[in-house]
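The structure appears right after this line, and notes come after that.
This view holds just a subset of the chains, kept in their places.
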Amino acid sequence: MIAQYELHLPAFRRGFHLITRLITEKIGKLPESGLLNLFVHHTSAGLMINENADHSVRVDLESSFDKLAPERMPYYTHTLEGDDDMPAHIKSSLSGVSLTIPIANHRLKLGTWQGIYLCEYRNHGGNRKLTLTVMG
Amino acid sequence: MIAQYELHLPAFRRGFHLITRLITEKIGKLPESGLLNLFVHHTSAGLMINENADHSVRVDLESSFDKLAPERMPYYTHTLEGDDDMPAHIKSSLSGVSLTIPIANHRLKLGTWQGIYLCEYRNHGGNRKLTLTVMG
């Protein structure tokens, strides 16, 4: 079986945001086993799996991604869309825009401390669209 | 249904290259819905989804990956295959070598600005082989 859903996320502020519950609520019943693919349809956002409990991890991931892809580097040529735009493309290339997660016993099989993040890399990214594909 | 294709890319120069059309032409008809997995069979190249319109993004991604994985670091021990080799392995680990993309309405469901890149991290990488797997 294949099932596919579109998830339209509200505008999030720049940073890393837990969306595990939004995803499981959107999909509803999962097959006994299989895979879930998540895909975000933007080039200045990303998806990531990381710590779901301690908020400080998300804070430090944001600082660290800002160091890995700083704003206003003198060698940037793609500068017309704002200081946060080219760094957002770079960050998106580091986290990726697609995640595949196992399904077992009709549930997403995440580790105890794993949550799914929407990575909003722009200052004002607006709404973001995801496609969720279940194969089971 | 499962369908699998091998795509042999010509030698590209070092940098990021849009290959969306080469992939869709290779596959031909897609199922109504499902997933496409792309996999590049090399450790000094990668695959990435990013901006498909403004060429300057690809230029800046190359500069930025060169900063993230510089050549001739004094702590490199893997140096026999040239200055560009160890950085290519690092860059490949950052972008990854595998992408999974949703299929909907018999088409690859990419965002408006999303294209598929072959990331050529070597100066003279030569031909590159991809496997394309459709599950629908």
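Think of it as A and B in the order they're written, each chain with its own count starting at 1.
In the analysis below, a contact is a pair of C-beta atoms (placed from the backbone, for glycine too) under 8 Å apart; a residue touches a chain by one contact, two chains touch by 3 or more.
Everything quoted here is computed from the prediction, not taken from an experiment.
The complex is built from one repeated protein sequence; 2 chains are visible, and the structure file as a whole lists 3 copies.
The working rule: only the chains that are shown with their structure count from here on.
One finds 20 Å separating the Cα centroids of subunit A and subunit B. Taken in their complex, subunit B has these residues touching subunit A: 33-35, 48-51, 54, 56-57, 59-61, 63-64, 67-68, 94-96, 99-102, 104, 109-114, 135-136. Residues 2, 4, 37, 39-43, 68-69, 73, 75-78, 86, 89-90, 92-94, 96-98, 100, 129, 131, 133, 135 of subunit A are the ones that touch subunit B when the two sit in their complex.
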